[in-house]
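Every protein chain of the complex appears in place save one, which is left out.
And now, subunit A:
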Amino acid sequence: MHISEGVLNPPVLLLGGIFTALGTAVGLKYLTPEAIPRAALLTAAAFVASLVHIPLGPSSVHLVLNGLLGLILRWGAFPSFLVCLFLQAILFQFGGLTTLGVNTFNMAFPAVVMAYLARPLLNKGTRGALVAGFLVGSLAVFGAGLLVALELSFTGENFRTAARLILAAHLPVAALEGVICAFICSYLKRIRPEILR
């Protein structure tokens, strides 16, 4: 889901950049000194996760972890993904510098939205946390896929075709991500519930 340089048109790139700048500003305010090590750890996890390919059926998938970052860091997911994607762009040429804004927004925004929507569920004990974790983990991946499809539709690619293709390709990732996120979430709820507040 890393969009490369030269695919999107300038207005989309600019808008992505603006949204990411806003999200990052909010995120930096949101990160208290206590939350920063957590943000660093999760950024490292997201950075490495996209290099780790888990064979699944005929193809293989990699984790995105955006839902997990949204759940734990909330708005902090923006600066986190910004750093992560910047390093992936310059070190591995995944994505690109001009698409950094758009790519960061694609990852972080659905995660933040899902994390806020799942808040009431999170307060309903360990089982609630399990369900919330699954929903946020899987839907944040789908949200990111839909945003990619939407942005590609401005370049002339058919939205429904692109969306179907991307969502189908990410179905296994979403399921896996949901399960992982659910377990981490219920685990945190039991041992460190204050993290999820």
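Just so it is clear, contacts are C-beta pairs under 8 Å (C-beta built on N, C-alpha and C of every residue); 3 or more make two chains touch, one makes a residue touch a chain; residues count from 1.
Rule of thumb we're sticking to: contacts and distances are computed from a predicted model.
K.L.:
Assuming one chain is omitted from the figure, identify its UniProt name from "Putative zinc finger protein", "Carboxypeptidase regulatory-like domain-containing protein", "PTS system, fructose-specific, IIB subunnit" or "Phenylacetate-CoA oxygenase subunit PaaJ".
P.N.:
Missing chain, per its UniProt entry: "Carboxypeptidase regulatory-like domain-containing protein".
K.L.:
Looking at the full complex, which residue from A:L22, A:A44 or A:L97 touches the chain that isn't shown here?
P.N.:
A:A44
K.L.:
Of A:L69, A:V83, A:A108 or A:L196, which one is in contact with the hidden chain?
P.N.:
A:V83
K.L.:
Quick one: say which of A:H53, A:R160 or A:R190 touches the chain that got left out.
P.N.:
A:H53
K.L.:
By the contact definition given up top, give the residues of subunit A that touch the hidden chain.
P.N.:
Considering the whole complex, subunit A reaches the absent chain at 1-8, 28, 31-33, 36-37, 39-41, 43-45, 47-55, 59-63, 79, 83-84, 87-88, 91-94, 148, 152, 157, 162, 165-166, 169.
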